[in-house]
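One protein chain omitted, others in place.
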Amino acid sequence: GCSGGAGEGDGGGGSDGGEAATRACVILPDAASSPRWENNDRPYLEEGLTEAGFETDIQNAQGDTNKYATIADQQLSKGCGVMLLVDYNGAGAAVAEKAKAEGIPVIAYDRPIEGVDYYVSFDNVEVGRLEGQSIVDGLAAAGKDPATAKVVYMGGDPADGNAKMFHDGAVEVMEEAGITPAAEPPGVWDGDKSATNFEQALTSLGGVVDAVWVANDTNAAGVITVLDKNGLTVPVSGQDASIAGLQNVLLGKQTATVYKPIKLEADAAIELATALLEGETPTADQELEDGTPYIAVTPQLVGPEQVVDVVDAGDADPAELCEGEVAAACEQYGISG
Amino acid sequence: MDAPIIELSGVVKSFGPVSVLKGVDLKAYPGKVTALVGDNGAGKSTLIKGLAGVQPYDEGVVRFDGEEVTLHTPRDAAHLGIEVVYQDLALCENLDIVQNMFLGREETAFGTFDEGRMERQASDTLRSLSVRTVKSVRQKVSSLSGGQRQTVAIARAVLKKARVVILDEPTAALGVAQTEQVLNLVRRLADQGVAVIIISHNLVDVFAVADHVNVLYLGQMVASLDTGETTSDDVVGYITGTKTPTGATA
Amino acid sequence: MDAPIIELSGVVKSFGPVSVLKGVDLKAYPGKVTALVGDNGAGKSTLIKGLAGVQPYDEGVVRFDGEEVTLHTPRDAAHLGIEVVYQDLALCENLDIVQNMFLGREETAFGTFDEGRMERQASDTLRSLSVRTVKSVRQKVSSLSGGQRQTVAIARAVLKKARVVILDEPTAALGVAQTEQVLNLVRRLADQGVAVIIISHNLVDVFAVADHVNVLYLGQMVASLDTGETTSDDVVGYITGTKTPTGATA
Amino acid sequence: MTTQGTVPTSEAAPDPGVGDLIGSGQEGGVGDQVRAWWQRVRSGEMGALPAVGGFIVLSVMFSILSPFFLTERNFANLMTQAATLVMLGMALVFVILLGEIDLSAGVTAGVTMCIFIVLVNVQGFNWIVALAIAFATGIAIGTFIGFFVARVGIPSFVVTLGLFLGLQGLELMIIGSGGLYRVQIPEILAIQNSNMPPWAGWAMLVVILAVSAGTSFWDRARRARAGVPNRTIALVWIKLGVIAALGGTVVFILNQDRGQSIRAVQGVPIVVPIVLVILWIGTFVLDRTRYGRYIYAIGGNAEAARRAGIKVVLIRWTAFIVCSSLAVVAGLFSISKVGSVDAAAGRDLVLSGVAAAVVGGVSLFGGRGRLLHAAIGALVIAVITNGLGLLNLPAGVNYAVTGGVLILAATVDAVSRHRAGGAVLRT
Partner (left out) sequence: MTTQGTVPTSEAAPDPGVGDLIGSGQEGGVGDQVRAWWQRVRSGEMGALPAVGGFIVLSVMFSILSPFFLTERNFANLMTQAATLVMLGMALVFVILLGEIDLSAGVTAGVTMCIFIVLVNVQGFNWIVALAIAFATGIAIGTFIGFFVARVGIPSFVVTLGLFLGLQGLELMIIGSGGLYRVQIPEILAIQNSNMPPWAGWAMLVVILAVSAGTSFWDRARRARAGVPNRTIALVWIKLGVIAALGGTVVFILNQDRGQSIRAVQGVPIVVPIVLVILWIGTFVLDRTRYGRYIYAIGGNAEAARRAGIKVVLIRWTAFIVCSSLAVVAGLFSISKVGSVDAAAGRDLVLSGVAAAVVGGVSLFGGRGRLLHAAIGALVIAVITNGLGLLNLPAGVNYAVTGGVLILAATVDAVSRHRAGGAVLRT
C-alpha cells in the first residue's frame, strides 16, 4: 500500500445520495486483444446490471493506460456504487486504490488486480491448461510421441498479463506430457504477424511440425492458413470460441477452442456486485496468493462435438457458423442453422 | 491605336494591414510593349500577379478584349492566353528543364508523353535565347545557375503562342548576350501582335524596347507615357517620387 | 599595390560529370573593389560559394593574408571575416527582417536578446540603403518584394565589420535609387579598407565601381584587368568568348 | 560573436532620429494595436486561436451532453488527464519545429519509467538516484537519435521508428513478459494525485503576475534605452489584468472542495505548476535565446541557417535530446497518473502527441509554432477523452467519435486560417 490516493479522502464513498450508490462503473481494457469485451462482456454486463437495478456506466480504455485512468476519474466524479475493473497493462491497480479510498467496493473482472475486494474470472491459467491439454490429446490421437513431437508455441503479446497466464498453464500441461518447444516465435495478438512468424518457424523446422500451441483463435487462423498452404493438418489450439475458431474446429483444422461462456462470468460478477451493495460479504471458494477472494468460473474446452453447446448458449449464430464449406460439418455435428 | 487587350481600372489590393495597390489603372495593347516601372516595393509584382490569377485583386475591374473578366486562378489567365514569367520564376526544382518548360502543357501521343518532341522544342527555344552553358535539357533545375533558371522560365512562357506575355524583371539575372536576345524576343513577340508587359528596373532596356511606360509609385499609377515622348530622367523622377503626377517637380 | 588578402590558385570544382571550374586564379585586395563577370553559367557563383565555405572546392589553394586556409564550412569563412550576399539571398522566410539580419550574430544581454538594439541597427542600416517601402522591420521576409529581400540580404552582410565582402549580383532586383546606394556603399566599404568582390552583369555598374575586373569564361579565368586600362567592349568580348586570353579577337 | 559596430551610415542618410526609424509594429495606442492584431489574425496569423475556439466549442458541447462536465472535480480531472499529453506535445515541438519527428517519444517515456521503477522496486535504489538514471537514459536516447538524424543524415521518421520497435524490446527485457510494477514513491504519486494547499495556488498566481510584469518592464526599459518605440503601456496592464482574471478564476475553482467524501479535496493539482514552469522556460528559450532562434531558422531554411554560420548539426542533435528529456517528464506524469508501469508503457502515446502539436497550429514542415500551441492542442485532445468518458459509449462509437471530433477540431483550425489567408492553393 502507498499514498497514491492520498489526496482523495477515504471515508464513506457514494455519500452524495442513492443515485451514485446504484451506479455500477465498469472499465473494459481494449477492443483489439479480443472482440469479447465489446461484443460479449459489454452487452451481458449492461443487461444483467440493469436488471439487477443498477445504472450502468461501461467504458472501454481502448488499449491505453492513460485513457484508463481518465475514464476512472470520470466515472468517480459521476459517482459509483461499485466498480468492475478489467485490468489493462496494470492501470487497474491505481484505480482500485482510488475507488477504495472513496469507499467504493471494487471487483477485478477477468484479470487479477492487486488490492481489490474480489476477483471474478475464468481461470486464465486453466484456459492455458485446457489449450495445452488439447495439444496433448491431439498428439495422442495422431499417435505421436510427445517427447519427440515437434511442437511450435505461438503465444500472445508478452506485454499482456493474460498472455503469460495462458502460456504458463499450457506449458505446465505440455511439459508434464514431455513436450518441449521446437520453436517459439515472439508472441503477438495479430493474425498477420502470427502467419509470418509461424511460416518462418516452420521453414526453420524443415517443414516438419506435429502440433502448434496457439494462444487464441485470431492467431490460430493465421497458423492454419500456413498449414493449409503446406498441405498439413496437425493439432492446433485456440480460445474465444469465435466464429472462425469454431468453424476451424468443425472443419478439423483446429483441435479445439477454449470456450469462455462469458455470460456465466458476467452473471457471477453481477451477483457479487448486488450482494456487496447490500452490505453482504459473500464467500468465495478460492483465494489468490495475496488473499483476495476469487470466484472462478470454469472455461470449457470445445471440440467439434461441443460446438453445439456454444450455439445453444447463444454465443454463436448458426447461420454465420454454417456458412459455405462448413455446412456439411454442421450437419454432421448436429448444428442446425 | 487599337483597342487595348487588357484594361485594368481601380485595382485595389491589400495584405492584411498593408495596402499595396490603391486604385491602379493599366492598359496593354496588342502588338505593343508596355513597360511597368517603379521603385522596389511599389507594387509591380503584386499588380501582375493579379493579372495572372495568382493573387486575385480585392477590388477593381479587369477587361480583356473589352469584356469584363474574373481572374481567380492561374487557369483563368491561361485560358485567356496570358503567359507570365514570374520574378521568383516558379519552377519545380525537382524536375528537369524539359519537364519544367512543358509543365501543364505536355506533348502527348496516346495519352503518354512524347518526350522526343518536347526535348526538341525545349532545345530549340533555349538555343534561340543564347544559352550556351546548359549541358543537357535533362538537367534538374536545382542544378542550374541563376541566369540559366531565368532563361528556362522565359523559354517556358514563349513556348506556347500567347496573346499576352507578362515578364517580371526577366533579365535581372541574365548576361549581356542573353539580355539582348530576350529584348529581341520581346520585340519579335510584339511584332507578331502579342501584347507584352515588361517590368524592369533597367531604364535603358525599357527605352530600347517599350512603346509605353507606366510608373507605379507607392501603389499608385503616377504616370503613363509613350516612350517616344518622355526621357529617362523624367521617368526616374516619377519612380523616386521627386516628380508628381501633376508634373510639378517636388 | 598591397598584398592580396585573398588569393585563389588552380581552383577546380565539378558536380558529378559537369566540370564547372577548371583551374581558376583570383586575387582580391584590401581597399579595392574586384569585379567578377562572365556569362550565365560561367561558374561565378560556384567560385564564390567555395570562398564562402558553402561548397568546398575539389582542388586548388586558397590563401588568406598570404596563409593557406581551408574553407570547409561557412563558419570557416565567417571566422576570417568574409561576408557574403548570395545570389539566391539565403534568407529564412519564416523569420522577420531583424531576425534575418542578425541571424547568427544576435545582440544579447545576459544571454537573452536585446531586441531594441537590433531593431535600431536594422532600421538604420536599411534606411541607409534607401529603403522606403518597408513598413516595419518586424515584417516577415516571406511578405517582402524581390528588391526588398535583396536589400535585407545586403544589409545583413554589411552589418558586421568584415574584412572581405562578396556580393553576388547584389543589384539584380534593385530599383534605380537603391542600386545607386549599393554602389555608394561598395565604394565606401573599399575606402574603409575592406576587400570587396562584386559579381554583376551590368558593366556600367562594374566600370563605375570596380578597380579590377576578372572575366570567367566556361570555368576559366580568361582575363584579369584594371578597369582603368580596358573598355566595356573588350570585357564583353571576353565574356562572350569572341575575344580570347591571347588577346586575339575570334 | 558580438558585432563590432555597423558600417557608419551617417554619410548616406541623415542622422537617424527616432522619428525616422522604420516602424516595428509597436507604434500607436491600444486601438491601433488591437486593430493591427485583428488584421494579422484576419490575414491568417492565428496561432492557437482556432484551437482555443475548438476547445470552447467542445466544452460547450460536452456540458450540454453531461451535467458532470462543468463541475470543479471534472475541471481538476482535465488538468491531470491532459498533463502527460501536454508534456509530450511540448517535447515534440522542439523537433517538429525543425521539420523532424520523433516517433519514439512515447516509448522513451515508457522505457525510462520502466528503468526508473525497476531500479527502485527491484534493485532497491534510492528513488532520486533512479530518477537521475532515468533522465540520463532519456538523454542517451535523444543523443542516439540526434546522432543518426543530424550527423549521419537518416530521416528521423525511420530512425525513430526503429527506436520505437527497439525500445519496446528493451521494455520487454527489463519488465519481462506480463510483468507489472507498481509505483510506490509518494513524491511521484503526488504529482498527479495531490494538490497544493489553497494559499499556494494564490501564491503561484502572484508569482506568475510578478514574472510577467517583470519581463514586460525589463523589455520596455531595454527598448527605451535603444531608442525604439514601445507598445503603449496600457497593453501591459491589460495583459496583467487578463492573467489575473483568468488565473484567479482557475485557482478559485480549483480551491473549491471537489471531494465527494467527508475529507475535503481542494487546491491546484501539483502537476499544474510543474507544467507551467517547463512551459515558461521552454518558451523563454525558444523566444529569447540564440538556441531557440536557430531552431526556427533551421526549420525555415536550413541552408540559409548554415550559411549564417549556425551549427546546424549541433542544434538538430540537441533538439532531439531536449525532446527525449521532456518525454521522460511526460513519462513521470503518466506513471504518477496510472500508478504502474508495464512492458507496453508509452506505446500508444506518440501519435496523439504529434496530433496535439498540429491541432494547436504547429507546422509539421518546420519553422512555425510555439510551445503554448502544443499545450492548447493537447487540451483539445484531452477534452475529447474527458468528455466522451462521461457519456458511456461503446468502444466502436467512441473510436469513431474521437476520430471525427479530431478531424472536426482540425477543420475549425484549417477553415479559419484559410478563410483568413485566402484560399491560395485551392485550384
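Of note:
In order of appearance the chains are A, B, C and D, and numbering begins at 1 in each one.
FYI, contacts are C-beta pairs under 8 Å (C-beta built on N, C-alpha and C of every residue); 3 or more make two chains touch, one makes a residue touch a chain.
Model, not experiment: these values are computed from the prediction.
Contacts of the undisplayed chain with visible chains (whole complex): A, B, C, D.
Here one chain is not drawn; of D:P197, D:G214, D:G241 or D:G396, the residue touching it is D:G396.
In the complete assembly, the contact with the undisplayed chain comes from A:Q200, out of A:Q200, A:Q286 or A:Q332. Among D:L286, D:A355, D:I376 or D:L390, only D:A355 touches the chain left out of the display. Across D:R306, D:K337 or D:R370, the single residue that touches the chain missing here is D:R306. Within the complete assembly, D:I407 is the residue of D:I56, D:A264 or D:I407 that touches the hidden chain.
Where subunit C meets the missing chain, the touching residues are 15-17, 55-56, 73-75. Residues touching the missing chain, restricted to subunit B, are 52, 54, 73-75, 78, 84, 86, 90-95, 98-99, 103-109, 111-117, 119-131, 134-138, 158-161, 181, 184-185, 188-189, 192 (touch as defined at the top). One chain of the complex is left out; on subunit D, the residues touching it are 99, 103, 148, 150-155, 157-159, 161-173, 177, 302-303, 306, 310-313, 351, 354-355, 358-359, 364, 394-407, 410-411, 413-415, 417-418, 423-427.
Operating definition for what follows: only the chains that are shown with their structure count from here on.
Between the chain pairs C-D and B-D, more C-beta pairs are in contact across C-D.
The centroid of the Cα atoms in subunit A and the matching centroid in subunit B are 72 Å apart.
Rounded to whole angstrom units, the spacing between the C-alpha centres of subunit B and subunit D is 46.
Chain contacts: subunit B has residues 15 touching two or more partner chains. For subunit D, residues touching at least two other chains: there are none.
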